[in-house]
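The complex appears here without one of its protein chains, the remainder shown in place.
Read from first to last, the chains carry the letters A, B and C; within each, the first residue is number 1.
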Amino acid sequence: MFVYLSCVVLLLVGIYCVAVKKNLIKIIIGIGIMEYAVNLFLVILGYRQGGTAPIIQPGAANPILVDPLPQALVLTAIVIGLATTAMMVAIAMRIYNCYGTFDITKIRKLKG
Amino acid sequence: MLELNLLLVFMVVGAIIAVENHNLLSSVIAVGAVGFGLCVVFLLLGAPDLAITQLVVEILALVILIRATIAKTVPETYKGRELLAYGVTIIFVLVFGAFSYFALKYLPEFGAPLMKVSKTYLEEGLKKTGALNLVAAIILDFRGYDTLGEASILFTAVIGTLAILRLKGRKQEKETDELDS
Amino acid sequence: MSLIVKTVTRVTIGIIFLFGGYIVAHGHLTPGGGFAGGVILALAYVLYVLAYGEKETRERLSMKWASIIESLGGLLFLFLAVLGLAGGYFFLNVLPKGTPGDIFSAGIIPLCNLAIMFKVGAGLFAVFLVLVTFRVAARKEEEE
Partner (left out) sequence: MINFLPMFVAVPLGAAFLMPLLYKIDRRLTDLLGNLTTFYLLAASLALYFFLPADHLMIYRVGGWAPPVGIILVLDGLSHFLLLTVNLIAALATLYSISYMNLYTSRGKYYTLFMLMVAGMNGVVLTGDLFNLFVFLEIAAIASYALVAFGCESEELEASFKYLVMGSVASTLVLFGIALLYGLTGTLNMADIARSLPANAGAARALITVLFLMGFGMKSAMVPFHAWLPDAHPSAPAPISAMLSGVLIKALGVYALVRILFNVLGMTPQLSYILMVLGTLSLLGGVLLAIGQWDLKRLLAYHSISQIGYVILGIGLATPLGIMGGLFHLFNHALFKSLLFLNAGSVEYRVGTRELKEMGGLAKKMPVTWATSLMASLSISGLPPFNGFWSKLFIILACVQAGRLWFALAAVIGSLLTLASFLKVQKYAFFERLPSRLEAVKEAPWIMGAAMIVLAGLCLSVGILFPYLITFLVNPAAAAVLNGTGYSRLILGGL
């Protein structure tokens, strides 16, 4: 239970950061933390007591292997995270170039 | 698993530091520490594939983030905290946390997943695909279609980044007319 | 950057490349795979940019070629997927599986890893290069 809950706490720290912080880089960091939390959660879901990595050693006795499917999913999720981070940094850099700041309270040109 | 719990606490603390720190560069470094913590957790939980990927991705993301923040040591401004936004967020976070406490009880115990589908992968993965690394067998054979999507996402992000960082987005008025007539 | 940094970089980049290639080639046997290997190759180029500057890197691998390699990697991956249609299904692993444990085994998996490596390596290199170039170009604009 503790491990599951700590993932949720990590997710909530990320949500809090995105919702409250006023700095573009802080928002990027918040989203990064949320992604870590979900990736961690998936891998924890796939862990088996006393399990080893899901790589078969030819000839060796059959050990307990952990669930490989969540790992495959997380691999994809990591790539998606990298992709969004790259996009966000690119946009943030352009915005910095236009306004000279990362503070969203100063760059809000669009009306609500 | 004491070391796992310790690492989880370390990650949560690191994340809070990253969120609440007033210096951007320190925040970025703190979130990097969380990422490396995650990498060690992956190793502990029997996911070396993910550990390697997380490690290299973390390095790349850090390099990119540091390049974006360095030489722009604008301290965060804390004028005009919006109390409403704070209040709503904190209420949401508390409700969500409490709610998930009850929901997570229904999950199988930590360390005993259901493995409904994965049993097939473990038992027949090697025979059917010929790959010793079962994660590779899943991402490139059983669920290769996902990986095609994954590769396309990265491609999208690369093209998107290149598109966003063009120096000039719109053509000048004159060029339009020439092309149009 | 100083001469020491440049020399050390020149030596380490070779090792990094070798390691990246190893990770990719053994993706179906040991942890790693096309994605991790591709990022490692991109990181080698990032190191090169950091040590030698953006201009000199462009002479090694220009933006144009990075983009072409990326597209070709994507097309190769898609081709391998469509190749499965020969056996009746999209993404069917049609190639012979070989003996488990060999480098040339597991059918299309190593080839897919290779395609992903090209794609990811070239793509991330292009992203990094354009992020750096954008800063340079933006600074020039400010100075004018």
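In this section, a residue touches a chain if its C-beta (ideal position, glycine included) is under 8 Å from a C-beta of that chain, and two chains touch if they have at least 3 such contacts.
What you see is a predicted model, and the numbers here were worked out from it, not measured in a lab.
A.B. asks: Which chains here would be touched by the one that got left out?
C.D. replies: A, B, C
A.B. asks: Among A:Val3, A:Leu24 or A:Leu65, which one is in touch with the chain left out?
C.D. replies: Checking each option in A:Val3, A:Leu24 or A:Leu65, the one touching the absent chain turns out to be A:Leu24.
A.B. asks: In terms of residues, what is the contact footprint of the unshown chain on subunit C?
C.D. replies: Against the left-out chain, subunit C lists 64, 67-68, 70-72, 74-75, 78, 81-82, 84-85, 87-93.
A.B. asks: Hey, which subunit A residues sit against the chain that's not shown?
C.D. replies: 11, 14-15, 18, 24, 27, 31, 34-35, 37-38, 41-42, 45, 69-70, 73, 76-77, 80, 83-84, 87-88, 91-92, 94-95, 98-99, 107-110, 112
A.B. asks: Can you list where subunit B touches the absent chain?
C.D. replies: Per the touch rule, subunit B residues meeting the hidden chain are 99-100, 102-108, 113-118, 120-121, 141-146, 148-150, 152-153, 155-157, 159-164, 166, 168-171, 176, 179-180.
Here is the rule we use: only the chains that are shown with their structure count from here on.
A.B. asks: Give the chain pair, either A-B or B-C, that is connected by more C-beta contacts.
C.D. replies: Comparing B-C with A-B, the pair joined by more C-beta contacts is A-B.
A.B. asks: From the mean C-alpha coordinate of subunit B to that of subunit C, what's the distance rounded to whole Å?
C.D. replies: Centre-to-centre distance between subunit B and subunit C: 20 Å.
A.B. asks: Where does subunit C touch two or more other chains at once, residue-wise?
C.D. replies: Counting only residues that touch two or more other chains, subunit C contributes 29-31, 33, 35, 100-101, 127, 131, 134-135.
A.B. asks: For subunit B, which residues are shared contacts with two or more other chains?
C.D. replies: Correct list: 48-49, 53, 57, 60, 64, 68, 126, 132-133, 135, 137, 139, 147, 150, 154, 157-158, 161, 165.
A.B. asks: Show which residues of subunit C lie in contact with subunit A when the two form their complex.
C.D. replies: Per the stated touch rule, the residues are 29-31, 33, 35, 100-101, 127, 131, 134-135, 138.
A.B. asks: Which residues of subunit A touch subunit C in their complex?
C.D. replies: That would be residues 53, 55-56, 58, 75, 79, 86, 89-90, 93-94, 97 of subunit A.
A.B. asks: Under the touch definition given earlier, write down the residues of subunit A that touch subunit B in their complex.
C.D. replies: Contacts found on subunit A: 1-6, 8-10, 12-17, 19-23, 25-26, 28-30, 32-33, 36, 39-40, 43-49, 51-58, 65-69, 71-72, 74-76, 78-87, 89-94, 96, 101-103, 105.
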